[in-house]
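Shown here: the complex without one of its protein chains, the others still in place.
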Amino acid sequence: MKYIKLFATGGTFDKEFNEINGELFFKETNLYELLDLGRCKLNIKIETLMMIDSLKMSETERNYIVSKCEKEDTHKIIITHGTDTIVETAKILAESINDKTIILTGAMIPIKFGSSDGLFNLGSALSFVQTLDPGIYITMNGRYFHWDNVKKNKKIGAFEKVR
Amino acid sequence: MKYIKLFATGGTFDKEFNEINGELFFKETNLYELLDLGRCKLNIKIETLMMIDSLKMSETERNYIVSKCEKEDTHKIIITHGTDTIVETAKILAESINDKTIILTGAMIPIKFGSSDGLFNLGSALSFVQTLDPGIYITMNGRYFHWDNVKKNKKIGAFEKVR
Amino acid sequence: MKYIKLFATGGTFDKEFNEINGELFFKETNLYELLDLGRCKLNIKIETLMMIDSLKMSETERNYIVSKCEKEDTHKIIITHGTDTIVETAKILAESINDKTIILTGAMIPIKFGSSDGLFNLGSALSFVQTLDPGIYITMNGRYFHWDNVKKNKKIGAFEKVR
Partner (left out) sequence: MKYIKLFATGGTFDKEFNEINGELFFKETNLYELLDLGRCKLNIKIETLMMIDSLKMSETERNYIVSKCEKEDTHKIIITHGTDTIVETAKILAESINDKTIILTGAMIPIKFGSSDGLFNLGSALSFVQTLDPGIYITMNGRYFHWDNVKKNKKIGAFEKVR
């Protein structure tokens, strides 16, 4: 199997606690240590595209993500992304790319918290990317959704099908 | 989708530290708390079949596992299992069952340890079970193996293909 | 020995991550679970006075804390407190109380984070409160400071002596 590309863009996944000012912030992606923790034996290349809150993502950032996915020389890509606008980025990807399996995933609780769902979601995304047909998907909470049939239920903090 | 059945049999996955005598032992499965941690939204039924070290598994235990898988009214089953004899159990399952997707998985480090790979492996197994064709598989470290093409490399503590 | 009283007031110590809106917030004190984790065998009574950021503490809250310390029927008291204004609260306590050993402590990283210093600071505070003479102290990072000779160095996020 060719390598799996892992693009980090920030989101809750990679938020950390700044002990000087008491605020949440981004330092670097925690994906390397998660793969170590999972003793992951897959051929994976990690690249950080940005480290931002997905609410702060504009067209510029999304176009950059699309462009990076297009140019990457593999058909299996995972993007870690803030959950608030993850559906929007999935849609823009779907407009341009149809020959790759691209999984967008995130976390409800930062990895640095003891109670994070990040390791679970990463194990899940890495498995779906190997087995799902080409297309754009969002995977969270053990489930996978096609980009055109998913929305975030902000009340309960989970994703669900539109129809 | 129908429910996914999760059978716990013990193994490193569920080993805990007995603070009275300083030894590792089994109490109850930790699968419930892992699913909570992963904020898992899948329809899952957990059942503990046994809580033993896989080196102590005899034909009796394996036959029981096969029998439980046969009778379970779903086509998607995950079994948490000690890694030392997990391949053996997979073989016996393959002799009897061919219409269900059965994933055997485990952990190299107990869930109760901070550095466990259990949550990663569970997220992975739950994803593979939804997407792989009927058959018996072992999934660990982000990878999946067909029952007849996998062995444990005991030197490095990881699974690899036979050929 | 009489009981040790533990007053929770909030601060970084008890901040949690709200997975719905992605912000830090207060739910309930985590002191009970920390004492469990430490297998603490001391006679301790916990009481939550408030759950706020210490930057939001006004004279009203501080007077309430003083009043509760005065009325508590023990000479050994620990207060968990946000670090930003912990010195101020210590001063006000010192104006009114001189016959009790009162320790103010906090955390630089919330308990709910894997990398929290909270358990360390709590073990430390519980030990100092048993052995230090009556007076008002701040304990952090393994050190203890008299209320009138301590300041927070906000650049490095640690406490140090004034002179």
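The chains carry the letters A, B and C, assigned in the order they are written, with residues numbered from 1 in each.
In this section, contacts are C-beta pairs under 8 Å (C-beta built on N, C-alpha and C of every residue); 3 or more make two chains touch, one makes a residue touch a chain.
Please read these numbers as outputs of a predicted model, since none were measured by experiment.
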Residue in contact with the excluded chain [from C:V66, C:L122 or C:I138]: C:L122
Residues of chain C (touch criterion as defined above) contacting the omitted chain: 34, 37-42, 108, 115-117, 119-128, 130-132, 139-144, 157-158
On chain B, residues whose C-beta touches the chain left out of the figure: 12, 15, 17, 19-20, 22, 24, 53, 84, 108-110, 112-115, 154-157
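Note that in this section only the chains that are shown with their structure count from here on.
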Chain nearest the overall Cα centroid: A
Superposition of chain B upon chain C: rotation angle, C-alpha, nearest 5 degrees: 180
Whole-Å separation of chain centres (CA-atom averages), chain A against chain B: 26
Centre-to-centre distance between chain C and chain A (centres being mean Cα positions), rounded to whole Å: 38
Residues of chain C touching at least two other chains: 114
